[in-house]
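What follows is a single structure, written as structure tokens, with notes after it.
Omission of a single protein chain aside, the complex is shown with its protein chains in their original locations.
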Amino acid sequence: MKLTPKQATLLVLAALIALTPFFFPSGYYYRVGALIFVNGLAVTGIVILTGYAGQVSLGHAGFAGIGAYACALAPVHLGLHPALAAVLGAILSGCMAWLVGRPILRLKGYYLAVATLGFGILVSMVLNNERWLTRGPDGIDVPDLGLRGLLKGWGLDLSNGEFWYFFSGLCLLVGAWLALNLYDSPTGRALRALHGSEIAARVVGVDVARAKLQAFVISAVYASFSGSLLALQNKFVTPDVAGFMHSIEMVTMAVLGGVGSVLGAIFGAGILTLLPQALTVFAEYEQLLLGLVMMLVMIFLREGLLPSILRKIRGTGE
Amino acid sequence: MSELLQFLLSGVTVGAVYALVALGFTIIFNASDVVNFAQGEFVMLGGMTTVFAHAAGLPLPLAALVAILATAAIGVALNKLAIEPARGAPVVSLIIITIGASIFIRGAAQLVFDKQIHKLPAFSGDDPIVLLGATILPQSLWVICGALVVFAGLWFFFTRTLLGRAVLATSNNRLAAQLVGINTNFVMTLSFALSAGIGALAGVLVTPITLTSYDVGLGLALKGFAGAMLGGMGNPKGALAGGFLLGLLEALTAGYLSSQYKDAAAFVVILAVLFFMPQGLFGRKSTDRV
Partner (left out) sequence: MMKLTKTTTALATLALLGLAGPALAEIRIGATLSATGPASFLGDPEAKTLEMLVEEVNAAGGINGEQVELVLYDDGGDPNKARTFATRLVEDDEVSAIIGGTTTGTTMSIIAVAEDAEIPFISLAGAVDIIDPVKPYTFKTPHTDRMACQKIFEDMQKRGFSKIGMISGTDGFGASMQAQCKSVAGEYAIEIVADETYDPKDADMTAQLTKIKGAEGIQAVLNPGFGQGPSIVTRNYKQLAIGLPLYQSHGVASDGFIDLAGADAAEGVRLPGTALLIAGILPDSDPQKPVVTAYKTAFETRTGTPVGTFGGYAHDAFLILKDAITRAGSTEPAAIRDAIEATSGLVGTTGTYTMSPENHLGLDLSAFRMLEIKGGTWSMAE
């Protein structure tokens, strides 16, 4: 049986999520795994925006912030279930992306970068300053999702770490599946066309503005869900989730792993999530090494880590 | 009236800081089309090196000179080791490389120096100059003059000297520049040295006002970048005007609207300018190559 690349990607992901826990020496590894999946979800959105459509955003943490704070605020103020609050956050993020995206996606390169950066900073500023609503920089509690308790009632008793590991893993699988389907759809083809050359895409009849906007909105929804998942898992959120460094982290994870493919980007999310954990013994040198890794990978492995490694293996293996 | 004047003086002080950082962005962008997010680290290095050299016993002017030369050397190293090898990489990769460089330099600075906040003595004392009821520190005048002198120097360099035109030519079309005999590698080296040196100079000038520590770079880089974008990337006139404009906007918003949202006002204006003048106030038009 020959697997399509899409099936192969999903199979690899599913196998990893299901099998790695057998090697976990303690509950802490579930936490790290869950973080990788949460970041992986955000990064899958970046693949659609940057990898498929070739647009840069330095403000996607803003959408993660909207998703996270929706889970903190909607249950309290609107009486929504936290899961519905996450959906509401995603809708809000999508609408916001649509509104903001229409004017700013006309910009290119660095100008687009500074416009998205401005957007992200504005969101984080509102979260910091509107204390009456968000409780400011000290952060706010997020209600329990309640699903773990429900599963327990059905006889499936998972620890908190285990639950979030498998639940986030499942969300990532669904997210990856949708992104891979998008790749093969007419919209995906239009996006890839404009990545190559916007003018060429326009000439062959792609509605460039619409395609870009679609990619922007979809990736915002991914970031929003990632933010929601993080908030629900931590049961606590601060405005840092919308901060500039978080935006940079998302883009770096995606590009470092290989922004051209979903698996590559998730691989990048894994590496950058594990790095600070592995470097705790060298905590003093963590920043130094992180910066060095970012530069070296971008200079020597331009397509990202995973594609470069794969090519190397194929090149010598076959 | 004296209130408005004080807001303006505050804005001009802060604006001059942003303008100096923005001018540093301009040179590298002109030579290589790279926006160097590590520009703020040059400012930090300038300030911190001066502080430590001064503390080690060097007189202030000599310490500043050492700082500027050392930072210029780091700028050249950054170009040779990280930017040159990545030529032709997409914008997003270049952003990550320069942000990586910025994180790297910050990480190194926290090891080489320390994590404390440091100060430098003001060059001409701390007694404020009173102007129609408003006040300004003599050091602010140093910063403002510094920004103007650097601007004038760059303007002269880019429009009146052969070398400066070579830089612009390299930016416009690297291959064509090479064909007409411009040593583009030298142009790049020069631009990074100049840009880092100007950043370090900014660090020396502003530290008596703003204080410095290993982590001041990113904030300055973002504000300088925003100022440069506001004015139009790649144009010294734009960097100068954008920087001052940003500072004035912040001070006036803090004075008349809300100090909480003064940074927001700056970004809202930048977004607005970009919507209506996508190339910034003084930017050059660019065309898409197919």
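For clarity, chains are labelled A and B in written order, and residue numbers in each chain start from 1.
Quick note on the criterion: a contact is a pair of C-beta atoms (placed from the backbone, for glycine too) under 8 Å apart; a residue touches a chain by one contact, two chains touch by 3 or more.
Being a predicted model, the structure only gives us computed values, none of them experimental.
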Touching the hidden chain, out of B:Ala177, B:Ala251 or B:Val273, is B:Ala251
Where B:Ser195, B:Thr210 or B:Asn235 are the choices, the one touching the absent chain is B:Thr210
Which residue from A:Leu10, A:Ala53, A:Leu180 or A:Leu230 sits in contact with the chain not drawn here? A:Leu230
Where does subunit A touch the missing chain, residue by residue? 8, 11-12, 15-16, 20, 23, 25-29, 31-32, 35, 128-129, 131, 136-139, 141, 160-161, 230, 234-238, 240-241, 263, 267, 270, 274, 276-278, 280-281, 283, 286-287, 309-310, 313
Residues belonging to subunit B that touch the chain removed from view: 3, 6-7, 9-11, 13-14, 17, 110, 114-117, 119, 126, 128, 135, 137, 206, 209-211, 213, 215-216, 219-220, 250-252, 254-255, 259-260, 262-263
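As a working rule, only the chains that are shown with their structure count from here on.
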In angstrom, rounded to a whole number, how far apart do the mean CA points of subunit A and subunit B lie? 32
Would you mind writing out the residues of subunit B in touch with subunit A in their complex? 35, 82, 85-86, 89-97, 99-108, 110-111, 218, 222, 225-226, 229, 233, 260-261, 263-264, 267-268, 270-271, 274-275, 278-280, 288, 290
Subunit A - residues contacting subunit B, complex: 50, 54, 56, 58, 103-104, 106-107, 109-111, 113-115, 117-119, 121-122, 125, 129, 197-200, 244, 248, 251-252, 255-256, 259, 284-295, 298-300, 302
